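With one protein chain held back, the other chains of the complex are shown just where they sit.
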Amino acid sequence: MAHDSLYAAPPTAEAEPGAGRLATLRGLLGSWDTAIVAALVVAVLVAGLTVENFATGRNAQFLLLDLVPLALIALPMTLIVITGEIDLSVASMVGLCSTLMGQLWLSSGLSLELICVLVVLLGAVLGAVNGLFVTGFGLPSLAVTIGTLALYRGLSFVLLGDQAVADFPADWTAAMVRNIPGTSIPVVVVPVLLLALVFGVVLHATPAGRALYAMGNNDQAATFTGVSVARTKFWLFVVSGAVCGLVGIFWTLRYASARGDNATGLELTVVTAVLLGGVSIFGGRGGLLGVLAGVLLLGVLRNALQLADVDANALTIVTGTLLIASVVLPNAVADIRARLHRRRQRHPVAS
Amino acid sequence: MSLTDAGAPERATANAPTEPDRPRRSLTERLLAVRELSLLLALGLLVLVTTLRNDRFLSGQSIKDLLLGCAILVILAVGQTLVIVTRNVDLSVGSILGLVAFATGTLFLNASGTPWPVALVVGVALGALCGAVNGGLIAVARVPALVITLGTLYAFRGVDYYWASGRQINAADMPPAFLRLGNQTVLGVPVLFLVALVVVAAVGFYLRSYRSGRELYAIGSEPAAARLSGIPVGRRVFAVFVANGALAGLAGVLYAARFGTLDAAAGNGLELQVVAAAVVGGVAIFGGSGSAYGAALGAVLLTTIGSSLAVLRIDPFWQQAVVGALILAAIGLDRLLALRVAARLRGRSAHGA
Amino acid sequence: GTTRDNSDNDSGAGNQASGAANPDAAIKEGLKIAFLPKQLNNPYFTVSDGGGKSAVTEIKGEFKEVGPSEASASSQVSYINTLSQQGMDVIVTSANDPNAICGALNQAKTAGAKIVTFDSDTKPECRQIFVNQVTAEGIAENQVKLISQQIGGEGEIAILSATANATNQNAWIALMKDELKKPEYAKIKLVTVAYGNDDDQKSFQETQGLLQSYPNLKGIISPTTVGVAAAGRYLSGSQYKGKVKLTGLGTPNQMRQYVKDGTVDAFALWSPADLGYLAAYAGAALASGQITGAEGDKFKAGKLGEFTVGKDGVVVLGPPTVFDKNNIDQFQF
């Protein structure tokens, strides 16, 4: 646990004049969760009213399909970030799982069902490697997963080289984009929601969830309370890998293409969504509802701006600004509140 | 015998007469030296192995190429060290570099008579401005640097894209004197590398020997304590981001000089490489320790690996994987060293052992 | 279970030539034609989309250029979806992955859009027309001939390609290998293929690596604009300048300097603007019912004249232009 002090939240409450700011902010907004959900509702309403073709069933289908990988990876990422760690290798794990799937399909003759199981297992193993480095050797996850980000991506090129495997059975690939009969909601959304429910319950309503928050804030204190910090974090990385395996399968089948560069760069989008959802990068704070709203908000904004023919470059700027605003705004609001509060207090004292 | 001091035998070393005029290197410093030494060793080994396979690897041309190839990454890694030491990180350097490089090209395009030193100053200033945006947001709004610079990574790149809108600037658009800067050598050493060397020396010296430099380590080591000791944390962090921005700006100008062909994608994805160089160079990702020399060595090592893999004709598909494995090895080594030192410290104040 | 042997892999959309062509149909006005390049911010596509735009203006259509800021198939899919939502008449795209965008293109086709690919194709059943800059054979022939001339028909050569999984690159390389088997090239030996990932620095390093690994190297072919420019820059600043020959596919603007300083004798490229121009006309012809994409269909492409659709719906722009120090100043792109 030599790195515990490194993970300490930035300014500790006692030393920081504005320590009460988070409490104040919660009072103001209810919580970041509600704020981000409200922002999402507003975004959907505005887009629906002003952007042509936005409020159509087909668009909903496209939108949701595009968000499936993001939403799935964001689930374990939320938990990992809450414990004060981070996993930047997720996109590379997706890529490696995808190429493994392609390679197995190409050359092993195994059934696709079995291959899918193997791919999820591989994801779990990749995650376990991350977990081993982080918890077993006590290395900072940021550095470890930057390393495996390169390593796994490299291996996925090693695995499939310059080929792309594309001849997956049509009924499998079609299943990925099929809608629930009578709606324009893709079928895959159902398992995503179920998984989200599981993660939500674990995080917010189980002893293990409490432990995650505790270790994110102070892993030494968590240890003293009987939490096996290392073991818990290890399994989180394993779960993250396994989910990346699932995403790898989805990605491969949806695009009917297993390639080394699949999902490149997705890690930054996931981290953006998680932070936008109100999870503190220092750990110990945030919730799953906010994160899911963050994922949707990101997706809705991109989709609406695309439909409104806004330049992709402007989209890049919007993503960045949104991320910055999501962390600057709450602080600014709390600052103003605190200042008002102080003024209100000072006057009665003076008079 | 001191009643409180059960560890007297070990601690006695502290009391041993020290020669007053020979500065004794502190334990922490010695540790860093070990770290840098091991990097040099790794570098030497790599060069040796590669040369054994292909003796052209040590030819003058090849060394020149190596030095040229690492210069820009070295400058960025040194700037990043300043930031990481304060327990921050700047992910937007790649975007700043791209923006500045394109701006430099555009400057020459629109005002073709501009002498290159002016372009250099403009580029550094633009970089510093970008850094000031980062630093301002972080210091004033007190939010984590990782998030802010992830945001500006997108934002600066977006501005760059928007501005360039798919245009490209070519070598022919820039004055030959400027382009020569990117390739010229002095006594066989590329000018670019000399610039990087000056940056490394200046930053390294500053970090080790100046009060404000040491304060950066203090901030990274324990921000709350830094505030209580009267260190102007906000101002220092701001300054560090401006400095890093300026260095990224410098790197951007040099990039323009060296590559000659510029579009808006220059430096895309460079940030991870820069952070990797610093980490491989022994800069603790969570602040408080590391040196500019180490980071520079890390950058040289990464670049050399790239070159030597190309020379060894290792399957190109393996290259990225090797770099990843190397990062893991480097931080693993750091950890091992730290554990051994910790054990020694424990030995010192362990009682009754 | 589902194994590769028993799976039915018919994606079922091979209907690119359905219905009958009406060669006399006039080009409709007001066609909504969208260009979706591999990525925005890539100068090559900026130029070719520019060509597309001038064609669309000539036929009084509505031109639009959209695309992702990074070259990935998945974001292209999302743009294709958006375009089909918006009811485009023609989508002109260059595929980042021959398979990955197929599903989305088929959906767009179902929604009524005509699909034209250019520069980089998808599977034939996913589009009606592929506008090929040049036949792969043409490229291979041209490149091998150029390098052979420059090195005097004898010696070791290497290829510096883009990414290892770029479809057209790999097709060209395969054909170059075939070409080299011809008797007139018997004394030329291809020693290796290196990959610069279409990344300037990587290509630069790879060039350096090639020269160190193969002391007897006489020439390099780099059939990618990024690679040939990086290799040119490396050579022009090294002791190998003029001794090791370089050719490939590059833009005149990028290569002008190296041609003038003697690093490069000659290189080739088609006109990207003409490529976009032709693709726009092909799309308009499809949308107006002049052609269906069937082999033998003919259509007029403005200033470029008449073109015939070949096998698999491929339309070829023509042989590449070779640039050398005599003609390079006439080109600005």
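A, B and C are the chain letters, set down in written order, and residue numbers restart from 1 in every chain.
Keep this in mind: contacts are C-beta pairs under 8 Å (C-beta built on N, C-alpha and C of every residue); 3 or more make two chains touch, one makes a residue touch a chain.
As a working rule, contacts and distances are computed from a predicted model.
Enquirer: Pick, from "succinate dehydrogenase", "Pyruvate ferredoxin oxidoreductase", "K+/H+ antiporter subunit F" or "Sugar ABC transporter ATP-binding protein", the protein name that UniProt gives for the chain of this complex that is not shown.
Expert: Of the names offered in "succinate dehydrogenase", "Pyruvate ferredoxin oxidoreductase", "K+/H+ antiporter subunit F" or "Sugar ABC transporter ATP-binding protein", the one UniProt assigns to the missing chain is "Sugar ABC transporter ATP-binding protein".
Enquirer: Who does the absent chain touch among those shown?
Expert: The undisplayed chain, in the complete complex, is in contact with A, B.
Enquirer: Per the definition of touch given earlier, which of B:Gly113, B:Gly188 or B:Gly230 contacts the omitted chain?
Expert: B:Gly230
Enquirer: For the full complex, which residue in B:Ser62, B:Ser95, B:Asn134 or B:Ser221 touches the chain that was left out?
Expert: B:Ser221
Enquirer: Residue by residue, what part of subunit B touches the chain that was omitted?
Expert: 2-8, 11-15, 18, 20-28, 208-211, 214-215, 217-218, 220-222, 224-232, 284, 287-289, 342, 345-353
Enquirer: Footprint of the hidden chain on subunit A, which residues?
Expert: Touch with the absent chain occurs at residues 4-5, 9, 12-15, 17, 19-20, 22-24, 201, 205-207, 209-211, 213-214, 217-218, 220-228, 284-285, 341-342, 345-346, 349-350.
By definition in this document, only the chains that are shown with their structure count from here on.
Enquirer: Which word fits the touch map of the chains here: line, ring, star, complete or other?
Expert: If you draw each chain as a dot and join those that touch, every dot ends up joined to every other.
Enquirer: State, to the nearest whole Å, the distance from the C-alpha centre of subunit B to the C-alpha centre of subunit C.
Expert: Chain centres of subunit B and subunit C, defined by C-alpha means, are spaced 39 Å apart.
Enquirer: Please work out the Cα centroid separation of subunit A and subunit B, and write it as a whole number of Å.
Expert: 29
Enquirer: Which integer distance in Å separates the CA centroid of subunit A from that of subunit C?
Expert: Whole-Å distance between the two chain centres: 37.
Enquirer: Mind pulling the residue numbers of subunit B that touch at least two other chains?
Expert: Residues 157-158, 161, 165, 317.
Enquirer: Can you pull out the residues of subunit A that are in contact with at least two other chains?
Expert: Residues 157, 161, 260, 311-313, 315-316 of subunit A each touch two or more of the other chains.
Enquirer: So in the complex, the part of subunit B that touches subunit A is made up of which residues?
Expert: Interface residues on the subunit B side: 87, 137, 141-144, 146-148, 150-159, 161-162, 165, 222-225, 227-228, 272, 275-276, 279, 284-288, 315, 317-328, 331-332, 335, 338-339, 342.
Enquirer: Subunit B touches which residues of subunit A in the complex?
Expert: The touching residues are 2-3, 5-7, 10-12, 14-16, 18, 133, 137-140, 142-144, 146-155, 157-158, 161, 260, 268, 271-272, 275, 280-282, 311-324, 326-328, 331-332.
Enquirer: Which stretch or stretches of subunit C touch subunit B in the complex?
Expert: Interface residues on the subunit C side: 40-43, 45-46, 49, 69-70, 164, 192, 194-195, 200-202, 204-206, 208-213, 215, 229, 233-234, 237-240, 253-254, 256-257.
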